[in-house]
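Here the structure is laid out as structure tokens; the discussion comes afterwards.
What you see is the complex with one protein chain gone and the rest in place.
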């Protein structure tokens, strides 16, 4: 397909950025989950 | 439709994370019984003061149940009955509450006890009180001008200390 080659677009920065977002989401969630488990 | 390979990786990671959250929550809820209030009992809110257990609000020690105490709370604009709750540290307590007029909240600040009280519905939550101290109880659903006058106190006393 014509766009096969274009799929090699360099999106390294994007990948790191969105993974950073994902890790931030996990950290927030785990912090709140811990708080939830700690409390009665 | 073309999807970049990094986007595929990211979506797998993202969806995987959400599924992991759901599994953790699901095990907590359906295996260990950690549900938020979903009380099923209903009653006539205009006669609530004649209906057990709300004819006798307060802290009651009970025997032969999965919990040691029942705390019965009747909320009305802008007041909680009883105005103060005292339970011993380590007790397993069932909170049973309803409203006799509008919607109120029942939140024990600094704990996970947080439920809506609605006229005609009984809200219930069981908690093991594992921390001593004074915990402020607030109405966290707007109920009128006196909304913030509506508060109470949970006192958790350590029997070994006094």
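Each chain carries a letter (A and B) given by its place in the written order, and its residues are counted from 1.
Just so it is clear, a contact is a pair of C-beta atoms (placed from the backbone, for glycine too) under 8 Å apart; a residue touches a chain by one contact, two chains touch by 3 or more.
Criterion: contacts and distances are computed from a predicted model.
Q: According to UniProt, what is the chain that's been left out of this complex called? Choose from "Phosphonate transport system permease protein", "histidine kinase", "Cytochrome C" or "DEAD/DEAH box helicase".
A: Missing chain, UniProt protein name: "Cytochrome C".
Q: Taking the whole complex into account, name the chains on display that the unshown chain touches.
A: Hidden chain contacts in the full assembly come out as A, B.
Q: State which residues belonging to chain B touch the missing partner chain.
A: 1-4, 6-7, 10-11, 14-15, 18-19, 21-22, 25-26, 28-30, 34-40, 42-46, 77, 101-103, 105, 107-110, 112-124, 134-136, 138-149, 151, 153
Q: Where does chain A touch the missing chain, residue by residue?
A: 1, 3, 6-7, 9-14, 16-18, 21-22, 24-25, 28-29, 32-33, 35-36, 39
Methods note: only the chains that are shown with their structure count from here on.
Q: What does chain A use to touch chain B in their complex?
A: Its residues touching chain B are 3, 7, 9, 11-12, 14-15, 18-19, 22, 25-26, 29, 33, 36, 39-40.
Q: Considering only the defined contacts, which chain B positions touch chain A in the complex?
A: Against chain A, the touching part of chain B is residues 2, 4-6, 9-10, 13-14, 17, 21, 24, 110-113, 127-131.
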